[in-house]
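Following this message is one structure expressed as structure tokens.
The complex appears here minus one protein chain, its other protein chains still in place.
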Amino acid sequence: MCKTILSFSYEMRSEFDRDITRHDFRLMCIPRGSLRQRVLRAVCEVSPYTWLSEDCDGFGNPYVYGAAGDHHRLFHVRVSGQVQTGLADFEEYASENDGLFRFPSPMTVPGPKITHYFGRLRPPDEAGTPLARARFYMEQLHRDFSYRSGVTDTATTAEQALAQGCGVCQDFAHLLTALCRLDGIPARYAAGMLTGEGQTHAWTEVLSGGRWYGLDPTHGRAVDCNYIKLSHGRDCRDCLVNRGLYCNPARETQRIRASVAVLPPA
Amino acid sequence: MGIITVEKADHLFWLGRYSERVYTTLKLYCDGYDSMIDLDDQYHKKLCELLDIPDIYESKDDFISRYGYDKTDPNSIISNLLRAYDNAIVMRDEIGTETLAYIQMALYGLEAAACSEAPMIRIQKVVDNLLAFWGCVDDQIDGRCIRGVMKFGKRVERLDLYLRFQRSPSEIRRNYSRLVPRAVESGMPYNKEALEQLKQTIQAPVIDYDAALTQLGRILDV
Partner (left out) sequence: MHDICREADAINEQLARYGVKFGIYKNNVFKEQLFPFDAIPRIIEADEFAYLERGLRQRVTALNCFLADIYSDKKIVKDGVIPPEFIYSSSGYLPQCEGVKPPKNIASHISGIDLVQSQDGTWYVLEDNLRVPSGASYPLIARDLCRRASPRTFRERRIEDNRNYAGLLKQVMDYVNTGGDNVIMTPGRYNAAFFEHSYLAEKTGAALVTGSNLFVENDVLYYLDYSGEKRRIGAIYRRVSDEYLDPMNFLPESLIGVPHMFDVFRKGNVAILNAPGNGVADDKGIYYFVPKMVKYYLDEDCITRNAPTYLPYYEQDRRYVLDHLGEIVIKDVAEAGGYGVVFGSKLTRQEKEDMAALIQSEPRRFIAQDVIDFIDIDIMENGERTPRKADLRAFVLSGEDVVVWKSGLTRFSRDPDSFIVNSSQGGGFKDTWVLSR
């Protein structure tokens, strides 16, 4: 693992076809520090707003929230900064709250499809470490489940995704999470960003030997220095990057652009 | 107390209006009922015109039963009383259980009258409860603005109905002068200009009732 400095930005532009007011928002798109990544700088710009505040949620994920009370048609968020990654290939096991990640959560409840699929998987070394077994599930999933956008959405459960046979990174992450939990391995959903992608990304983290390891089933590889983590939780519902609510009925057009680039060594 | 939200002010205002509407139309209904017993078979047509509601009634008997007690007829007395009740029930914490009880009992009374062979004699109970309701408002509610808002609603409704009935200029003027202090006392934002224009209209030797109604209708436009 090599230490790398990544420069990142997350940008969201929402345009409304008419004026909206009393717009409340909650943004979880600020990188969180760990043994694996250190946040060197993070700036969050929101416009417009009447008030802003910040906190960390029950999982320790930083978030920014507030409201824009006045009439507006454009809402713009930009988070940017630099993160040093590759400091370790794992995250610390700090919260001692792994119980939370051992049992099915609403989006990852295994139904007949997942149970059946899991039953067919035979890790080469059943007595191997949780990480080794999880890696095996990841590889199988990467092979058996295909990437296709537009066929699932944020409400699609792991079971529904598997029935379809295809989905996006969120569905891959849900499925790997569900499989690991079936095998008794604590697993959690992670949201973040990846070099060279235009959207946010999601993967799975598994607990093995007192350390959390990131596995990316969409790409079939371990999480490395190219990943910036924003949040983790039981499933995607705990890691919603942005939430918004406003008064007037309006049609919203949202554009999201996440970009991460490797900064050349100074 | 005396701390109420905009939404609550709205409920109080309409509670005042609807309970007054029921009270005044009940009296009209009873007078009409009396005429229709044996004096005037077509009287309900006049009443509809006076009340400015569509004459959807097939006969005087149909009018007597549906205008009085049909919950599906939006213009019926019971529909208006139910609206008063709907606005009252959400205001228990402000007007008090004791006061609210009179609206509740007025409703029970009208429901009982509906199933009765002799509704007029039972309507007395409804009228009694509405009067007791206003007595209770005066006696039990300390918050001046709460009382003010309800009475403002009541006075707007009374004047509105009297203008529709084209009551005599002296009655109209008297009711106008009872409305003005309530508007001030309520603390609600109201249209001073419209109120001033209304004053001019009703002080003319011949009252233009339609113009007055339009001006009154703008009283909350601010």
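Letters A and B name the chains as they come in the text, with residue numbers starting at 1 for each one.
Here, contacts are C-beta pairs under 8 Å (C-beta built on N, C-alpha and C of every residue); 3 or more make two chains touch, one makes a residue touch a chain.
Treat the numbers as computed from the prediction; the structure is a model and nothing was measured.
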Selected residue (touches chain absent from view) among B:Met36, B:Ile64, B:Leu100 or B:Ala113: B:Leu100
Among A:Asp24, A:Glu139 or A:Asp224, residue touching the chain not depicted: A:Asp24
Residues of chain A in contact with the chain not shown: 22, 24-26, 50-51, 53, 55, 57-59, 65-67, 96-97, 99-100, 102-104, 233-234, 238, 240, 243, 245
Missing-partner contacts on chain B, residue numbers: 1, 3-9, 86, 89-94, 96-97, 100-101, 104-105, 108, 145, 187-188
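Heads up, the rule we're going with is that only the chains that are shown with their structure count from here on.
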Mean-CA-position distance for chain B and chain A (Å): 60
